[in-house]
Every structure is written in C-alpha cells, then in structure tokens.
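Input: one structure, supplied below.
Every protein chain of the complex appears in place save one, which is left out.
Going in written order, the chains are labelled A, B and C, and every chain counts its residues from 1.
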C-alpha cells in the first residue's frame, strides 16, 4: 500500500500513523520529494482498511499495491482449483457444459431437457426454482417443488444439478443440490455469502451487473474466508450504456480472472446477451478465450418458456453448439 | 405495449398470440405497413411479461408504453406520499435532514453525534449496526448491540432512527427502529423486499449501483404490492467510468423520480461522492433540485471512524451545511 | 416509428401532425386505448427527425421501429460487403490479419516488423503516423515522415497499409495509403467522415468509447451516404466502470454488427485490453465469435516502443497467435 501525504503534513500526526502501522506489523518506508512525500507500506496489508487511512487529515491519497483478497489470489495459490462434483471436474483444463431451462416448470419439461442436454455432452443440469424477477407480478419459480423436480431429473439422468439460492433460510432445501448458485443481484449479499462459506458444497457466484473483478473476488473471499474453498466464478455480462443486448459480455473476464485467481471461470452467454441468436457466438468466444465452461439456457419450447424465453436455445441448437465448442477447445 | 412483428409473421401464430392476449383482457390493434406490422396492445399490460412475447418466433421487438409499476406510479396516485415518523414528515414539500455516523461505535459516540445533529436541525438519526462491507476482513458493525445503542440515542434525544437491515432474519431486532433501510447492494434482494412489504414501518430503499429508475421503482413495487405503502426512495450515486468520486451522483434522479412516482426522494451525498469535501456542494444541489431531504454521514472524529471516515463531515460542518440548505430551500 | 400521445392530446395539434407526416409520405395509423393513443407511422421514416416529433406538446414518447441507417443496413443489402485491397479480401468469410506497430518509428523498425508479420500470415500492415495522444506532452507520431516510411514498408513487402487520419487537411498525404482509419476519438467527427465519403478508398471506422452499435452504424452511414460504400467497422473496446483493462472488449459487437449490417467487422484486441498478455485470448475470442479479422499491435521491442508498449506483442508471439487463429477459424 502506498500513502501519498499532503504537502504540509503535520509531523505529529505522521508519527501517530507510523506507530499505528508499525504496531500492525507493517514497515513504513518514506520517500521524501519536493512536491510530496510518499510512504511505502511493506508487509501484509490485506487486512488494513484503506478508508481508515484515506480519512486522515495528512493523507492526500492511498493506493493499493497488494490485492485485498488472499484465499482467492493466484499469487498465494499458483495451481488451478479443480472442483469435482458428481463425477465431473470443473477447472484445470476441462471444458464443463452446464445446460438447462431458466426455470423448472414440470417433471416432463425438466427430465426431457436433462436427457437431451446430457446426450449433447452437458455434464451438469441447471434449472431455476427460486427466480429473482424484477417485477413482483412475474412468475417467481416453483420454489420447493422446483427443487424436487430437479432432483427427479438428477435421479433420471445422473447429472449433478446447480440451482440458485435467494436467501440463507432456503438452505435446508438444498441438501441434495450439487452446486449452489448465487445470482448477480445477490453477489454482495454478505449474509448469504457468509452462510455459504460454512457449508461443504461448491458455490458458483455470478458477477454483479456493476461489480469489478476485485468485487467479485472479494465475494469469493467472503465464502472462502469462512472455510469453503470450492468457489466457481461466473461472468454473465455487465451493465453498460449499450442496450441492444441485455448486458455486455466482458470476455476479458476470462483471462483476467484466471490470472488473478486460481478459481474456475464459467461464462453464461444467455444472460449476457438476452438473445438466443447471440448465445452460440458468445459461447464459442468464451471457449476460445479459455473459459473453464459455459452455462447455457436450453428450453424445449422457448416461445412458451415461463421465463427468459428470448435467450433460450433449443436442445437441437445446443447439440450443434456443443459439438462446435469441443472443436474449438481442441483447436486451441 | 407495442409488438413489432417480423416481416413474414406466420398467420397461425399471430392468431394464437392475439387470442391469448384477448383472453388476458387486452385489446389488440394492428397497424399493417409495407415493411412491418405493429400490434398496439390496449388495456392493463402491467402484468404481461414482456419476455414471453419477445420470445415468440413471429415477434421482432416489443416496446412498453405503460410503466410496469402501478402502486409506485404517480399516474395512478397523483398526490405526494407523505410519511410521518416520530413527529416529522417526509415528503410533501418538507425538507428532512437525516444525519449520523456510518456505523454506531459506542454509547458516547452515538449520543454525542445525535445531540449535535439534532441541535443543527436534523430530525432523523442514522447509524449503521449491520454494515455490508466489501471485505470480509473489515469491521462489520456492532449488530444487535449497535441497534441497542441507537435506541439509547433515540431515547436521549427523541430523534427517530433509521438503520440498515441486511437479511430478513434480523427483523425482530428492528421492532423499535423507525425506518428500515435497504442498502444499494440489497436493492434487488427480493426475499428481503417481500418481507418488508408485510410490516407496518417505513422502508427507505437505496438505488443499486447499476439500477435504472425503473429498477428502483420496481423494488419499491415489491414492498408496496405486499401491502406496505410507506416507501422512501434514496439516490446515493451510480457506478460509472469516473473513478475520482466513489460513485456518480445522478442528480436528475430527483426530478425524474418525483415525476414518475409519488414517493419521497432523499439524496445521500456521502456515499455518492466518498469525499467529505464534496458532501456540502452535493447536498446543496440536492435541495435545489427539489429533493425531499438529504442523508449525511456525520462523525465527531472522521479520522478515526470505524468506516467511511473519508466521506464523513464533522458536526460543525453539518451545522453550517444545514443552515445553507434551509436558505436554499427558502429561495426556491 | 410509433408515437405515443399524451392522455388529453389536443385534436387540432394532432391533425396538424398527421397532415405534416402525410405530406412527408408517411401513413399514420392510430390505435386508441383507454389510457393512451398510439400512432403507427408506416413508410420510410429514416429521414424523419425523431426529436422534432418528441418536442410536440401532444406527444409523450416516440419509439423507432425502423433503423435510422439505410446504406449500412443488412435489411436492404442482405449480402456481405467484401472489400478488396492490395490483393486481399476483407469480409465474406475471409479472416484478415492486420498487424504492425502502434507508431512508425524508423525505417528499420517498420520494414522489420512488416516482414515478420507478413511471414506469420498478416495481409495488411498497420502503423501510426498521426497519433491522437491524450497528453500534449506525449510523442505525437512522425506525421508525413511516418507515412513515407509506411510506403517504403509497403514497397518492400507488398503489404497494403492502413493508417489513421486525424483531420481532413491531412488527406493529400494519404494518396498511396490503402485503407484510411478513423480513430475512436474521431468517430463522430462528421466533417472528417463527410470528406472520407467523397474519396475512392476503404475507410475503417473504430467504434467510439461510448458509442452504441447504432452510433457506429450512423458514422458508417455518413461515409456511405456521400457515395463511398467501402466501410469497415472496428470494435476496440468501450469504456465501462472496470479499470483493470484499458477498455472493455464488447465481443457481442461481432455477431450484432454482422446481423444489423453487411459491412465487415474487425476486432482490435490491443486497444481493447491495453495489456499484451490479454491480446491472444481476446483475438481468439474474436475469431470464434465470427469476426472478419483482427488488428493487432506488434512491436519488435515493446519495452522501448514510443507508444502503447504495454499492449504490443512481439513478432514471435504474433506468429504463434496467427497459427492458433487459423486453427480456430478452421474449427468453426
């Protein structure tokens, strides 16, 4: 951490800052210039609150050198985290295809889609039971019944399942769920993240619509700092001024997150674009950029899906897409 | 709602769409052009899911004419909502000053600040007990003890209090809290909003960092659709590419939200800027733009505040600011 | 175009609007609802100024159905535009590799790089002579001498060249340049675009940092409406709140622009990321998403490049990348 002092910093206050930092195990190394004085802080500054220092009268600015996340940081854990779930591995060079409908609607629907996507190479089934909808008047998912149907599809196909949790109170319903998803709108629901850090189950965290890479990694840190190391990062588009697409897929998130962290990175091209026709090119781009997998909304009848129909592709389109993705993966 | 059909829309599917809409009480009025056909949907379309229609093969695009929120909509409730709490009125031409520390730290601190800001004209005391922090290693607030201290300050000064809830489970602790705050990161925590819609207490909702005006009003709608009409909207800055300030205060939110909705609009210049020196000019701008109030972080010793020190102003600065704000209000 | 009228729209003004539109060759079809009246405008509305209608007292809102660009619109020109330059074809299924240094520095440098990238498969040489730099104190390029050196490299290698123009006055120097580039900062320099519409040379337009797809296509329209149909679109990252990368590559621009328009789409991963390590994954993503080519900054000695060193890759890295890109192209 680097502290830039104001021009006429009070010596007494400077001493008080220095002695506090020293007490926290930080070595303070000053560089005195004609225009300004800089303090280099050496040591583990990840637990120092940058705002506490910024607030001091003598301080003009503070800049971080070291990342504020440790458990999620590749610098301290150079090897890829590989997460094994239901016989499939996420991370470490594998390509994981996660597919399924936006929301679970009926037994026939979810089992039918599960069988189809399994045949096409998907190794994990997705499906929403608790749906965060921007309107209170929209379909909110089948809740407990949705999870039961997912479990039936798991039994029928052997596919592990991933589904979204919206509140810590729902956790007892997730006992047999394989991966718990935290949605973009809950990425900074720290109560929820803390609870998920105390269970023994992989957690997939979607990047919030206006979250930086660091914000996302800090949310992973919330889970990991509680003792749960199995976190999967998911880029699903960020909000920008462009409105033609539902969100803007930040494809650079793949190489950047994989550089900064050892956690697997999954791309969700469906929410990123909001349009079925864009899902295949974005999924291909994700694989080419080095993603550990993609999560795609697949529906047998998009025109009558209870949610997100416009961005769902058919099982036939998914079948054709998954072949292409394997080709690209092979060509890298 | 307007539905733009694709050029060669299948007649059969069009009939099926029309009959479904008619069944929902919507009148369908087509405009046939040489390049495209447009359907005008007449009636109450607020409960029609725009995505269901967009997903149809025959549809090129759908555009809303009517807003998707009803309870929060000024069109259906022309008069300002005025919320009375602890003897003070929010909305309807009043100027409400809410002040207090980022987080409650001790009895002396919170009572001292409460007395000071009351003397300067604040009518509501703010203070955080549950603090959503981006780092798991930062101070997270005093939790239950923080609320107890706030209640002591309320008793000592008579000021009603506002404090943030982070999870529905915490609700029992909020029995004597006057206004419950939903933070920006929880603006789309629909589980929490739904629970808050079932209580008899005003709820202040902060706009999410990437939430549109409509998103914010839909969050208000979540609370109101459950039966709680006492919602206060709060603009606290949005995330943009500009990094000099912590967020970008969207001052137009004041006149826009007051046009679209009848709910009171409060500005939080502290989180919007992240810098104490910017709080007074932004608070003044808020009042001049017609805000129903401002919520300002005030700390007796910003340099040693346990959070948000850089954006806290001193009681003396608040005293001088509140006088200016009343002057401006009087000059409008 | 759809015009939504205010609730109590004055009949006289409505008649006056209707008769004006009819005079412009537009058919007006009203849909009268209980809450609002909608006018469907049928005909060629691309030359109707949407603002003129929005400004009317009786109008609540206006929404476009038809795109405001015609020459660049795929609806009216279904076939891909293929641009032939110096023996190479851009668009129509070809993969064009454009490579070269940020700025031309010396004869040895530019010829050396040109030979290297040609050997690796590049078919067009890029290099800056006029450099738009955010600081007046930074190196601004070799100007006329830079173009002369580019022409020497063209002569030496046979590679056609692309270089940026900053002002219409510089045009005489571009006589032997093969493709003229308009930079992101000049994307809405309409004086320049208009002049470039009157020459017989391909123009590559970079998307502005905050330009929508429509804005970019309208800039293409400026050139095309003057008679020059040979326009190439280039996505080079947009400005978002994320600051880890220089810009955010909007990879969806590839399939979206190719859907909306028949013009070739090139990706510039160097400016999009600002970091050499990110150039290969982003270039691969671009090809997988269907781009017609990539434009990459290559420098023999990035650490001593006069500009954009951090985002330049070496000729060796480019050689390895170009092989991968061809593999991916082959696997699609």
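Definition applied: a contact is a pair of C-beta atoms (placed from the backbone, for glycine too) under 8 Å apart; a residue touches a chain by one contact, two chains touch by 3 or more.
Quick caveat: nothing in here was measured; it's all calculated off a predicted structure.
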Residue in contact with the excluded chain [from A:33, A:87 or A:172]: A:33
Hidden partner chain, touching residue among B:50, B:173 or B:328: B:328
Option from C:18, C:210, C:259 or C:327 whose C-beta touches the chain left out: C:210
Per the touch definition above, residue among B:122, B:251, B:266 or B:305 touching the missing chain: B:251
Listed residues C:146, C:160 or C:302, member touching the removed chain: C:302
Contacts of chain C with the absent chain, listed as residue ranges: 46-47, 49, 51-52, 54-57, 68, 132-140, 166-169, 185-186, 188-192, 194, 208-210, 215, 218, 221-222, 225-226, 238-239, 302-310, 312
Absent chain, residues of chain B that touch it: 210, 212-214, 238, 240-245, 248-252, 254-256, 259, 272-273, 277-278, 281-282, 284-290, 324, 327-328, 330-332
Contacts of chain A with the absent chain, listed as residue ranges: 2, 4, 27, 29, 31-36, 38, 40, 42-43, 61, 63, 65-66, 239-241, 243
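By definition in this document, only the chains that are shown with their structure count from here on.
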By mean Cα position, the chain sitting nearest the middle: A
Most distant chain from chain B by Cα centroid: C
Angle, in degrees to the nearest 5, of the Cα rotation that carries chain A onto chain C: 180
CA centroid of chain B to CA centroid of chain C, Å: 39
Centre distance in Å when chain A and chain C are each reduced to the mean of their C-alpha atoms: 31
Gap in Å, rounded to a whole number, between the CA centres of chain B and chain A: 26
Residue numbers of chain C (touch at least two other chains): 240-241, 243
